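With one protein chain held back, the other chains of the complex are shown just where they sit.
Right, chain A next:
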Amino acid sequence: MEQDWIWGLIGGLLIGTGGAFYLLFNGRIMGASGIIGSLVDGSAGNTKWEKLVFLAGVVLLPILLFPVYREVDPHITDNVAVLVAAGLLVGVGTRIANGCTSGHGVCGISRLSVRGIVATVCYILAGGVGVVIFRHLLGVI
């Protein structure tokens, strides 16, 4: 538990390295919601295969790491109503805002993008208020 910040830092460096590769080699911004969303609403066009292969990498590397890495429990709730409500909010919200933690946060802030910074402040504040309401007031999470 005390060393979680080291794993956070190492993981962060890996995330940023992925974003740097995608930018410098493919000329693209690594935004998870844009990549997933454009595939499901059909707006990906001729970047469809590039995005599908990117997502294949996202799924496959954790599978390869899973057996060798420390014990992992994602602690995902089994409350179906919470999962459905959260999924809908995340899906709708990221597409309307045109980005999520990776696009607006990692790629936007590192570029000193005003939109990226404003979006990140908004979703972290909403997430913080959300946790206070859902956990401490309503007790649903």
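What we mean here is this: a contact is a pair of C-beta atoms (placed from the backbone, for glycine too) under 8 Å apart; a residue touches a chain by one contact, two chains touch by 3 or more; residues count from 1.
What we mean here is this: contacts and distances are computed from a predicted model.
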Report task. Tell me the UniProt name of the left-out chain, picking from "NADH-quinone oxidoreductase subunit C", "Thioredoxin family protein", "Stearoyl-CoA 9-desaturase" or "Transporter component". Result -> "Transporter component"
Query raised in the report: In the whole complex, what residues of chain A lie against the chain that is missing from view?
Result: 4-30, 32-33, 36-37, 40-41, 49-51, 53-63, 65-66, 69, 72-78, 80, 82-98, 100-102, 104-111, 113-116, 118-120, 122-132, 134-136, 141
